[in-house]
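As you look at this complex, bear in mind that one protein chain is not there, while each of the others sits in place.
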């Protein structure tokens, strides 16, 4: 059976992880029809998906995350995965299971779990300026100042709304998981337009002083390359960036350090990347779709895919012994935060595209102008309200 | 030559030359980048000449660079584009020419309204009609196929082609049709025997224009294609966005040039006729 | 049998009437000229005969058959246009044989006809050229050849010579005339050149504003125009119109003329009874330039005229003078030419003079010469 | 002082010589006509006088001053073009005053001049129109007004009337003539219309292939053309050229003429000593149409001629006949017009006949009439 897979896994480790899946699928006698649509952080792929669905010809499997899964499921476009979901309830942390379910049924299968609130530090540079891994923003700026003084770019940043938002999210979380939940996930106007949020924007403003001046349009992987090559000290990016480091032959703890962002200890912001399966001609799930779903959920792929992608397996039964130190820490944190309530979806996962876009508009505008923090907070509240 | 005249000539050439350099700069940069190796890229400036003619990046972009999970380079996309472009250019030019002929030479009550109505199709932003178009193609069972793309590209090219041809045929004396009708020829025969043979200049303009536009189209190409029918612009987009750590600018630029090569060639070969055709018909001054 | 009959034909574009009831019968083999100033509807009428325009009202019959509803190709006509309308992409040969080809004439037959036509028009050596490689006169011949090859019952010409220069025009004019004589076909020929009108046609229809002003033989129209428009339109250089007041003298009529050199009352050759005007009324005296000549020995009573300007055209000399305040032209022999400013004695041959109403332009004399 | 002097002027485009040594002196106030068939270099010469083309060799002087190196604006000339070349975006007023404005004439002065010029050309009511709102004749007047306003020492005209229809042409012709008389300026006027050439100029330069064939007064050129080209070019309808063989008879010369109706030897009025040809040699007899008229009572020895075709033009009737195998035109009075095919008795007035060499076209008679 031809299984057309629409995805935007086009960079680095992503494409290798996808290739693993492809080989697995072809081993059991199906044909993987690759529909990669790069660009725009998946926007192009989503445009294609919409027109495909509307033309009555959706791809069989689609890379998807976040509330989009529920949206599509509510449109009755997806096939339920009851046939393969078995005891996923026991294997997945509830916070993650929730994003895959609609109306009590699983509609998505998770590939792996990303932790977003990571930061990467170029170890030689940190050593050069005699710093330690910062755990608060004050500590962070102290180290950053030293790097700046030594003539380095302190923060490697990619000037895209996407990276801007990723950076912003970390600051919000440093104000506490409840604040994050209220402000970002629930879009609470009061929280969004609070003094705390003003403080967030202040930190954001201060951070921009440590960017270099060529950020505009730089993809995140090039920002990662700056840290890899020693051109910059810090990178704020999810664990997928680790793939870039390992692809460059860098070893955690030796060449670079991965650490939780300042003020983020005890918080795990996740992105559960997954696939959903579109009904063909409005009918039942095809054999290929179900087999692909179970392949993804198999410990073998969970292990290898997560490794390539720099993520961690979503299923708690998969051993992570073979992972690097960063991933081991993430896996441990996953379990502990799941218990403590610190496991929250990243905004990419936890908000609608509309809200996400509204947040990005305000944040990216703030970074690229000299707006003051108070009015940015007010704008944010207004924009999120309008988009809800 | 008088000295003031000489100064004027020098100034003219200086200005023209200056702008020629500016116009060529991006092409030059892209070209030399595509001929460099990665280490070379890191050391020199973008203006520096490559150390040698190194077509490795071209080879990689053509046949082995990864675009998503597939690592076949641009090759498969290239052929898709060819399959899409050739029929749509031919069909849209043919329809445009016969429309233009009917509108210019067989004016009837309402023909101006029809012309304006058709012309409007040229001005709409295409993002606005993506979804209904997708639904329609789905109804025709042509969604995400090359025939579907051909239909879309043809349909949205008709307005412009019709305008070009109409403006060209309007300049022809109405007596030609009259003479031929008296000679006993009908609508199609007059078109086929009399107007088509004198339409070469405007056909050149139309074909060049349509070719570049359809070849370069990304929006329709990405939205209405399926995995087996993606045009080269989509391939280029995937390739440029697919990266392993270090961005291979030489491969990206080579890919961009491969993508642009057919249109550049069409312009270089047909450019003269393009201008001539424009002078002959499209512009009235 | 009539070759062409136009019965009460009207044409309007939208609400604008262009032809207002045209009635013309053309005998078989006759050469009819349609003449008139620009925009009077000549082309429109021709296009209606050809079937290229619809007929708003009235009836057109070709060879006795009403053709109102026939498409052009079924009317058995051939047409030559002002712009020639040669098919630019075809060779001369193809241009000529196109109509035959459409009518499914066999190739050998076509070849024979094309060559015969080309021969008769002396364009055999041009058969393989494209129209753009031809001179104006050659194009004209090809256009004619295209019409001839079809051998229709009716030829239509729409100002076929107006794009040619004067010399070529004269030449082609006589060729068309010979062609007509040879083939004996009915011809309907539009022009706004009066010389063409005079020299080519069996009859002329002078049109103005969609109405036929006069229909008649050329000399008839030249000598006895129905009104001032026709009189002024036909003839080059045009008829002189001298304004004045009709006066009675004895049993005859006279008109005062002020020549700049003298003031005199000229006796008019009209019988007062025939003239639709009474003494005292303002009239216009029409007199053709060739009727005013240098006075010779035989001139009984020459008129002295002050010369404004002279123009030696070669064969003749034109003299400009001002009569009753109006510029008047006289055609004299070259050797009689005076200098500007001088006075000259002229012979006014009033035997063919005409009298018009200055307002309506209608003829006032009884049509003596008609 | 000469108004314009052209001394041994050559012009080549690349290697192609277009003018091959032109020498013309134009007196101040003289009206010179440059005439010749298309492509003979008339416009090129005019453009060189205006400074719009460089001079390959030779010298041009205007008002005594050599202008070879002066740009057009310093030559004090005005030029009227065939296409009129009105500035399309300017009103008539602006068109006329543009040259003055460039020369920094004060606004009030400009206004005065424009209005005076417009007055004299009767275009005052058109001053605020754009060129496209004008008829051909009106455009022509504006073009003239533009030239007049500048009040230059030399006027150049490049076929200014060729875009007008016949009637307007006649009218504008006389206006140009009057304008010249009024202003007394030197004029150099290009045309290829022989009537214009004959009627307008003080002198005519007939050009062919970049060489002046003849330079002289109009009547001189009409009566005594230097060669067959000039003879055929000047005069409308053109001179008849009847081929034949020179024969001696007694002390005189004769030529056999076959008219289709009879065959006769005509006595030529040349003294054999003056003629550069001997009996037995092939020659061409040149005879203008108006010299062949209907035989009257006074005609001593009329020639019977078979008529091919007649063309009544109104004032005259043209008769086509074939003499010695060559189409010949005769101009007779309308009432004398015979039918085609009939024979008519014609009076051949050979007193102004010319004799040419059929090969070179050179005059063979002694220039009797010159």
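Chains: A, B, C and D, in written order; residue numbering restarts at 1 for each.
By our rule, a residue touches a chain if its C-beta (ideal position, glycine included) is under 8 Å from a C-beta of that chain, and two chains touch if they have at least 3 such contacts.
Just so we're on the same page, contacts and distances are computed from a predicted model.
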Protein name (UniProt record) of the chain left out of view, among "Sarcosine oxidase subunit alpha", "Nitrogenase molybdenum-iron protein beta chain", "ABC-type sugar transport system, permease component" or "Carbohydrate ABC transporter membrane protein 1, CUT1 family": "Carbohydrate ABC transporter membrane protein 1, CUT1 family"
Among C:19, C:90, C:117 or C:255, residue touching the chain not depicted: C:117
Absent-chain contact - pick from C:74, C:122 or C:333: C:74
Selected from D:78, D:253 or D:332 as touching the chain missing from the view: D:78
Positions on subunit D contacted by the hidden chain, ascending: 47, 50-52, 71-73, 77-79, 81-83, 85-90, 98-99, 102-103, 132, 146, 150
On subunit B, residues whose C-beta touches the chain left out of the figure: 9, 12-13, 15-16, 19-20, 22-27, 29-30, 33, 41, 45-47, 95, 98-99, 102-103, 106, 108, 111, 114, 116-133, 136, 155-156, 158-159, 162, 184, 186-188, 212, 215-219, 233, 236-237, 240, 249, 252, 256, 259-260, 263-264, 266-268, 271-272, 274-275, 278-279, 282-285
Residue ranges of subunit A at the interface with the undisplayed chain: 40, 43, 46-47, 50, 53-54, 68, 71-72, 75, 159-161, 213-217, 352-354, 356-357, 361, 364-369, 379, 383, 386-387
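Methods note: only the chains that are shown with their structure count from here on.
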Selected pair, greater C-beta contact count between A-B and B-C: A-B
Centre distance in Å when subunit A and subunit B are each reduced to the mean of their C-alpha atoms: 39
Distance between the centres, which are taken as Cα means, of subunit D and subunit A, whole angstrom: 92
Where subunit A touches two or more other chains, by residue: none
Junction residues of subunit C - those touching two or more other chains: none
Chain pairs that touch, as defined at the top of this document: A-B, B-C, C-D
Sites on subunit D touched by subunit C in the complex: 165-167, 170, 173-174, 177-178, 181, 192-195, 198-199, 218-219, 222, 234-238, 288-290, 309, 311-316, 318, 320, 331, 334, 340
Complex contacts: residues of subunit B adjacent to subunit C: 173, 175-176, 178-186, 189, 193-194, 197-198
In the complex, subunit C residues that touch subunit B: 47, 50-52, 71-73, 75, 77-79, 81-85, 87-90, 98-99, 102-103, 146, 150, 156
